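Below is one structure. I have some questions about it.
Let's turn to subunit A:
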Amino acid sequence: MGISLMYYLLVSGGLFALGLAGVLIRRNMLLLLLAVELMLNGANVALIGFSRHWDVTDGQIFALVVMVVAAAEVVIGLGLIVAVYRQRIVLDVDELDQLKG
Partner candidate 1 sequence: MNIAALPMMILIATAVVALVPSLAPPGRVRHLGPPLVSIVGLVAAAGMSVLLWGDRQYTFYGAFRTDRLTVLMTLIFIASALVTVLMSLREPATVDRRGEYYSLLVAAVVGMVLVAGTGDLIGVFLGIEILSVALYVLCAMEVWRARSLEAGLKYLIVGAVGSALLLYGLTFVFGATGSVSLEEISDIVRVRGLGGEPLLMGGMALVIAGLGFKASAAPFHMWVPDVYEGAPTPITAFMATAVKAAAIVAFLRVFSGALIDVVDDWQMPLAVIAALAIIAGNVGALVQQSFKRMMAYSSIAQAGYLLIGVATGTLLGVRSLLYYLIAYTAMTLGAFILVAIREREVEDGQSIASLAGYGRRSPLHGVVVTVCLFALAGFPPLSGFIGKFMLFGAAVEADLTWLAVVGAVGSAVSVAYYLRPIFVLWGEDPEPGNARTFDPGDGLWVASVLAGLGVVVTSILASPLLDYCREAAQALIAP
Partner candidate 2 sequence: MPWLTLLIVVPLAAGIVAALLPSATARLVAAVAGLVTAGLAVAVLFEFNRTVGTGQLTEHHGWASEAGLEWTLRVDGISLWLVLLTAGIFGLALVAGFLHMPARGGAQYLGLILIAEGALLGLFLAGNLLLFYVFWESMLIPFYFLVGMWGSEGRRQAVMRFVVYTMVGSLIMLVGIVATAFIARDVTGQFTFDIQALQGVAFSDTQSRWLFAAFALAFVIKLPMWPFHAWLPDTYRTAPIVVTVLLAAVMSKAGVYGFLKIGLPLFPGGAAFFQNVLVLLSVVSILYGSLVAWRAPTLRLVVAYSSIAHLGFILLGIVTIDGQALQGAVLQMVNHGLVVASAFVIVGIITQRSGREKVADLGGLAEGAPWLAGAFLFVTMASLAIPGSNAFAGEFFILIGTFRHHWWAVFLACLGIIYASVYMLRLFQRTMNGPRGQVSGSTVEMRPGDFVLLVPLVAAMLAIALWPQGVLRTTGPTVDRVLAPAQVALNRPASQVRARVPVNPPEEALPLPGDPEPTAPTPQNTQVPTP
């Protein structure tokens, strides 16, 4: 028995909270994407930890799927950011304020 589940969860929770905080306070779009990645990877850590805890492979498979999905999201995200940048030359997400009310 290696590292106990608790440590996995602590790291995972830390990553997730860090990501969430990043989303809440950061204004740069690229950093936002980064923060979201942090959250997803926090979940991944937990998945791996649980997988080991229960001694099943389900969690690891799940984690793999998540990685793929995360990659896809980032690709789309970067594409859109580039498009926005080309159009308006901003990276500050708060500038996106045409839609409100």
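Please note the rule applied: contacts are C-beta pairs under 8 Å (C-beta built on N, C-alpha and C of every residue); 3 or more make two chains touch, one makes a residue touch a chain; residues count from 1.
Candidate selection criterion: all candidates are chains of the complex that A comes from, given by their letters.
Nothing here was measured: the structure is a model prediction, and the numbers come from that model.
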item	value
Options 1 or 2 - which one, within this complex, touches subunit A	1
Touching residues on subunit A, where the partner in the complex is candidate 1	12, 16, 19-20, 23, 29, 32-33, 36, 39-40, 42-43, 46-47, 49-50, 53-54, 56, 58-59, 61-62, 65-66, 69, 72-73, 76-77, 80-81, 83-84, 87-88, 93, 96, 98-101
